[in-house]
Each structure stands twice: as C-alpha cells, then as structure tokens.
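Have a look at this one.
Note that this complex is displayed minus one protein chain, with the remaining chains in position.
And now, subunit A:
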Amino acid sequence: MDSLHGLMELVRDDLGVPLDIPGDADADLADLPGWDSLNLLRLVILLEENGHPVPVHRLLLARSLHEMYTLVKERR
C-alpha cells in the first residue's frame, strides 16, 4: 500500500466496496455504494496489521479515501 491506488485496491478487494479507481478517490465516503461506518474500523486494523501506523482519531473522521491516504502518508 504505497500509493492512493494501493489504498483503493485494498478497500475494493478486502473490504468488498465496489470502487471506481481512481474516480472515487475524492468522493464522500457516505456516497460510496456499499460503504458502512464499520469500514473505517476495519481499515484502521487492516492498515496497522500491514505495518502502516495510522492516526486513529483523525482517520475515523476522514471524509474521503484521498484524505485517508494523506493521513497515512504523513505518519510514515
């Protein structure tokens, strides 16, 4: 997961959210079909288990996948 594209693939393949990559990068999460709030928790766990420490409280407030990727990148 070294790019926005990689993050979006993770969301599509492991969370099962059908995404348009990269078209949905800036879409509001709530507008993504099949998105539910638990996905934020799943993503925090997935990223950290894959060795990407994340600022949890900020990630939980993120509104788009692009924003999330920026937060993860900042931590690195």
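Methods note: contacts are C-beta pairs under 8 Å (C-beta built on N, C-alpha and C of every residue); 3 or more make two chains touch, one makes a residue touch a chain; residues count from 1.
The rule we apply is simple: contacts and distances are computed from a predicted model.
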| item | value |
| --- | --- |
| Listed names "N-acetyltransferase domain-containing protein", "Ferredoxin", "4Fe-4S dicluster domain-containing protein" or "ABC-2 family transporter protein", matching UniProt entry of the absent chain | "N-acetyltransferase domain-containing protein" |
| Hidden partner chain, residues of subunit A it touches | 13-16, 34, 37-38, 40-42, 44-46, 49, 56-57, 60 |
